[in-house]
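Just below is one structure, and these are the notes that go with it.
Just one protein chain is left out here, and the rest sit where they should.
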């Protein structure tokens, strides 16, 4: 295994583009090193991105949105004074990944690029409409987060391409997001089901909504029917029932060691309902 | 396979070592530097027995490459006591029998020291969640949590 620590994205991309065999980018390493130790994926080339300028920065953009460096850890997001006020769901979802120790290293970028259908940060990222900058040999392009995962362990990134920044849109007024996951313990588990809800209110009525589900399909799902169930409602019981039904209906899960098809389908509805209530309360509390 | 030459700081001491790029910081600490206080309980970041600080940040040393230590400050259990004076957490852990077999103890002490630096007055729930990545199979955590809460109170009073 060759270890590289380039100082800019151009060099990083060049190393990755020219590398033979398996290439991995190293940010927090909390997936890469586990796979290395377990002989699941032993890279021939490892590109440590932490020497690149700006990768540890959390920056508010002029439009009120946020730019998150690709090596920003979960702990750094949680500790940021303003990010969590705008996007509590995104910060909490990232904070749910692993232990305190994992939080000291793990990044949203890594969570996305690991390609796990059960990634905690990804449903939250999708629900709030995040995008990523993808830098490759041919330059940089913006891609919506939901277009990155291509299936368990796979992404849509081409050889030599890497994510170079994460972008969160401006929060704006009267909005709220939330992420909940189900795990058998209180910590340290992989999500059996995850659900993120992001919405904006007009008065007490939901004006816009996005609902994303994790661990119920080969990739994270953005569920339009679930969002439609919320829009135009004040989140009454009928709306919540419709939301839960739409969320469950969208599930295409598998039976595995972590959960069953039946359980995941049911709990997706339960979590959608609970997450929607939190997001709605958050939106109401930021209305003024 | 060619080795990498790494220069770093461990418990305040300048340290140099050679390592294979695949070696973790835990491998380096234990096998190359003779610091066997950090333990490998899982190798996958699930048990916390290898907890150390990296530039003051609590991490699992099994999930850090030795190569990543270049230019960093590493803190391990071996640096917790000052000479023969134990850290208040170490004293309280002995007093409360917050350890039985003791294999998780170095990791838990490093983790709780990091907690109290960040939050000198944690609630029971905060301590429990902070330590969720430090598995202990002997104690049921009860005496560990009590030792941490009591040390925090003592340290607040002393400061």
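Each chain carries a letter (A and B) given by its place in the written order, and its residues are counted from 1.
The working rule: a contact is a pair of C-beta atoms (placed from the backbone, for glycine too) under 8 Å apart; a residue touches a chain by one contact, two chains touch by 3 or more.
We adopt the following convention: contacts and distances are computed from a predicted model.
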Report the protein name recorded by UniProt for the chain absent from the figure; options are "Xanthine dehydrogenase family protein molybdopterin-binding subunit", "2-oxoglutarate ferredoxin oxidoreductase, beta subunit", "3-isopropylmalate dehydratase" or "Cytochrome bc1 complex cytochrome c subunit".
"Xanthine dehydrogenase family protein molybdopterin-binding subunit"
Of the listed residues A:11, A:79 or A:187, which contacts the missing chain in the full complex?
A:187
So which bits of subunit A touch the chain we can't see?
37-39, 182, 184-190, 192, 256-260, 262-263, 266-267, 270
Which parts of subunit B are in contact with the chain that was left out?
20, 22-23, 27, 30-31, 35-44, 46-47, 49, 76-78, 80-81, 86, 90, 93-97, 99-106, 109, 124-125, 127-129, 131-146
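Just so we're on the same page, only the chains that are shown with their structure count from here on.
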Hey, how far is the Cα centre of subunit A from the one of subunit B, in Å?
29
Which stretch or stretches of subunit B touch subunit A in the complex?
4, 21-22, 24, 43-46, 48, 51, 54, 57-60, 62-65, 67-68, 111, 114-115, 129-134
Spell out the part of subunit A that touches subunit B in their complex, as residue ranges.
1-3, 5, 26, 28-30, 33-34, 36-38, 42, 46, 48, 50, 73, 75, 98-102, 104-105, 186-188
